[in-house]
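Other chains of the complex are left out, but the ones given are in their true place.
A, B and C are the chain letters, set down in written order, and residue numbers restart from 1 in every chain.
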Amino acid sequence: MIEELSKEYDIHVNSQRKSDLDEWVAHYRSFAIEGQTANYIPALRNAHLSQLGITILEPGGTMIKSGDWEVPFTLQSISKVLSFIAACLGRGISYVLERVDVEPTGDAFNSIIRLEMHKPGKPFNPMINAGAITVASLLPGDSSQKKLEFLYGLFENLLGKRPTINEEVYQSEWQTSHRNRALAHYLKETNYLESEVEEALEVYLMQCSIEVTTEDIALLGLILSQDGYHPVRKEQVIPKKVAKLAKALMLTCGMYNASGKFAAFIGVPAKSGVSGGIMALVPPSARSGMPFQDGCGIGIYGPAIDEYGNSVAGSLLLKQMAQEWDLSIF
Amino acid sequence: MIEELSKEYDIHVNSQRKSDLDEWVAHYRSFAIEGQTANYIPALRNAHLSQLGITILEPGGTMIKSGDWEVPFTLQSISKVLSFIAACLGRGISYVLERVDVEPTGDAFNSIIRLEMHKPGKPFNPMINAGAITVASLLPGDSSQKKLEFLYGLFENLLGKRPTINEEVYQSEWQTSHRNRALAHYLKETNYLESEVEEALEVYLMQCSIEVTTEDIALLGLILSQDGYHPVRKEQVIPKKVAKLAKALMLTCGMYNASGKFAAFIGVPAKSGVSGGIMALVPPSARSGMPFQDGCGIGIYGPAIDEYGNSVAGSLLLKQMAQEWDLSIF
Amino acid sequence: MIEELSKEYDIHVNSQRKSDLDEWVAHYRSFAIEGQTANYIPALRNAHLSQLGITILEPGGTMIKSGDWEVPFTLQSISKVLSFIAACLGRGISYVLERVDVEPTGDAFNSIIRLEMHKPGKPFNPMINAGAITVASLLPGDSSQKKLEFLYGLFENLLGKRPTINEEVYQSEWQTSHRNRALAHYLKETNYLESEVEEALEVYLMQCSIEVTTEDIALLGLILSQDGYHPVRKEQVIPKKVAKLAKALMLTCGMYNASGKFAAFIGVPAKSGVSGGIMALVPPSARSGMPFQDGCGIGIYGPAIDEYGNSVAGSLLLKQMAQEWDLSIF
């Protein structure tokens, strides 16, 4: 698919927007020093702090790229959107939502307090770790391999290629994932986990270790922006209802416990990962004559993250774009 | 203004939508028995459980009304949107946001836990009571009367009439508002309150006691839907940036701790009050040929509320409308 | 009574213990610099940090004093023991314990979290502020004046003199007591308060402002050590069951959220106040030939307090005494 993109899509078709982007990327790259790489995952520590790259895809066939757009990185929490969609496809929305709620929390992504405070401990949403581990256990298949196969199938269906796993990152997370194990065992005890603990963790950490570039996540964002319609393959690959649900979750819970600030000051559905990726999207808009009126998908990579876990430079770049181009959905 | 509305606006112009609405109102009215009136405010206890009314206003001059649209009720938490806007107008956005955050919490509206858990106790958002009481204290003026005057001025500017206070409700809340007093004293101790406790509470409880009908809040919603542009007075009455911020807050935090579920399944900015009112809005949309393509304001009243504090019948009605008419912003 | 003490009691009868005490007082006085005075109560800020004084009273008529034993200070939280006893005398143990539990919490003395987390919000014990304010409201009498009269009556019965109120401290606390007001309003809402909020607060803050010396609280401690039998007046002034309950509460909850450490390393019932006072006691012991075998009351004053609210030098002095003289009840 990505190869087809290069064929089908006109790169840099709008020179004004391209030059704006280049300028902003150069500018915000320097802000990365205010953040740091995710040092609790050893294999992520060595990313180049000042990298910043972006890909924007429009449904009509325009592609804009700037900076380090081609640097590979792992999905991390961005995969939570993908696995939530996969679980809804495989088990049905209502089945999934009986086991995980869709409420934002204001808590850190790895918090365990709310599970105990709100008996009986249903995870608050699929974008925090407790919810994502639960969702991983809900994927169809009675083994971690089958669950992953189902997830990889969706990935291939959307992006036209098999996912690549960054084994070093996976091993690194597997060794150090004590907090996630604590969450998983807690969920096992309260009966929200539909598999063994180690199985759910394997699925969850493997999905986190899928390697992508900004191009890949821009395409994912684009498909969601089009309510699940794939503009390259020209077919509905995700049911509209599931796509809308995923976008609402991205807006209310996608940027960790800075999601409210993102909704307020940027105003587009987005999901970040501690590797520094941000998958964002703009739905089609009524603002005739405005940029990206038919919607677009946005992939950003900038590995220095802030206290919440969001890319420092990536967030600033997205904010600049949203303000200059009036992208807010509100 | 409301009088002008009757002159300028064509009522029931679209007979299909009107008859759909009438049918849904008749249908969902019966669901009110699953809820109850806000019994912790004595003066609200006696509302008629099965009432349900709605007004929809479009910028172009169409008005649809159905059911008990003309029954007066008090704003309660819907006033939080108004006072937040007033504080931003009077003190500037950044001043306000230094004293109240914009993050959803997942907690009940009157929760105090988070203030102590997250030192130094900045209220998480202006839609929960702790945040709204803080915002009330930030209104310009060195007395409760002056602060209220400022708020009433905005109300008059938007709706073309002075607000009416339901004195019985106000007295009732003033007598029983122990939890709000607890919050206010807590905020005073942590220095977030910019007035005396009783002053902030008087402003807050007075704004809650402003009496409106669905027509009034539909017009408020319509103005926000148009990014602060008043379609009757034909001028920008709220800065676009403030309007967008208010809408983002409504979507992420407006329906108490069911806000995530509203975003996921309804997908329009909305703010509810325990009196049973819901102020909602639809921004202009790219969906050509769809209803309310230029956006609309929606006012709903149904006094039986659920465990979260949202109108039972009103929520169901709004969900039906959102699904049938494809109103989600996602 | 205190005057009688001087007549009845032999001061400094045991010169070895007296000289040990003098040495320790001189030594630990210098540790006060690690603490600070309670700066949230303006009138307490100006105490002399390096003061340290102690009085020890034995039932048989021995009194040992050392250092700044005669400096007046306000009871603060030490008064919680007195008002708990008064409430039990006036209303009965079981009535009181229906409204306040006797469980230690591990939380700070002014914490509000637990009231919300553990529905329906019964205060965990009478030694934290939430519990003490509840107890103040339970004192017999339908006005703050009558409730205080009852408490003063107990004070006079035990100490043979009317209590003196430090008006400056009282006014200072009344003005700044936002957190206590928050707690009181919270308790009012959950129906644990048996009076108006301001009434309970007046009683609570007045009792906190009673001025004493180490001699006074040593006598209180002595009476408790003798299970409520007054060794000077030679009569049972507090029922044994109430005295034992008070001592258990002092041991498990008396030293704020360092109570566990006090029980573990010192091992005698003690109650501290943020003014720097500590009322402690040693029950009669089986250790024949050991000091204070018949029990004793201990009053300590050292105004520099630590992060928990306990006198820095006073705690160290008490620990030294407990270890050297084998005072632990375990």
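Following the convention adopted for this analysis, contacts are C-beta pairs under 8 Å (C-beta built on N, C-alpha and C of every residue); 3 or more make two chains touch, one makes a residue touch a chain.
Treat the numbers as computed from the prediction; the structure is a model and nothing was measured.
The full homomeric assembly consists of 4 copies of the same chain, 3 of which are present in the displayed coordinates.
Heads up, the rule we're going with is that only the chains that are shown with their structure count from here on.
Distance between Cα centroids is largest for the pairing of chain A with C. Nearest to the common centre of all protein CA atoms is the CA centroid of chain B.
For the pair chain A and chain C, the distance between mean C-alpha positions equals 57 Å.
Centroids built from CA atoms put chain B at 32 Å from chain A.
As a whole-number value, the distance joining the C-alpha centres of chain B and chain C reads 50 Å. Each of residues 117 in chain C touches at least two other chains. Contacts from chain A toward chain B in the complex involve residues 101-107, 114, 124-125, 244-245, 247-249, 251-253, 257-261, 263-265, 267, 269, 283-287, 293-295, 328-330. The touching residues of chain C, when paired with chain B in their complex, are 111-113, 116-117, 178-179, 181-186, 188-189, 197.
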